[in-house]
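Inspection log for the structure reproduced underneath, given as structure tokens.
Just one protein chain is left out here, and the rest sit where they should.
Showing chain A:
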Amino acid sequence: MKSHPLRMFLAGAALLASGFATAETPADFLTRYQTEARQSTPGFSASAERGEKFFTATHGGEWSCSTCHTKNPAARGKHASTGKAIEPMAPAANPERLASTRSVEKWFGRNCKDVLGRTCTPAEKADVVAWLMNSPR
């Protein structure tokens, strides 16, 4: 295992690099999803009001986003089946939100499937991000 120390070093360097790459702001996500949405809908502009409606509505299934996250993005939520506490979604109330692509994409990916039975569109994500960013502490 001669390559081991080197591999460890490279893994460490990669970890550091990914750490820096994920230092993102909520505005980055708004811009990104809005830009993606404009590819199919030119002139699209994110709306916090649409985001709130989307977040609190059921979409043909049993759950809405707010079933677990509550209708207040600044409040703590509770997982619908396990009861485990979920920290607030609004970046103003929880600075860990909308701060890493890996995390944001992972949770949109999982939770959109649970609530809508499909992936969310860039327009839907932009609206939700706009609403979460609007929320006071």
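To be clear about the criterion, a residue touches a chain if its C-beta (ideal position, glycine included) is under 8 Å from a C-beta of that chain, and two chains touch if they have at least 3 such contacts; residues count from 1.
Here is the rule we use: contacts and distances are computed from a predicted model.
Trainee: UniProt name of the unshown chain, from "Glycerol acyltransferase", "ATP synthase subunit a", "ABC transporter permease subunit" or "Cytochrome C"?
Mentor: This omitted chain is identified in its UniProt record as "Cytochrome C".
Trainee: Among A:43, A:60 or A:83, which residue is in contact with the omitted chain in the full complex?
Mentor: Selected residue, touching the omitted chain: A:83.
Trainee: In the complete complex, which positions of chain A touch the hidden chain?
Mentor: Residues in contact with the chain left out: 79, 81-84, 106, 109-111, 113-114.
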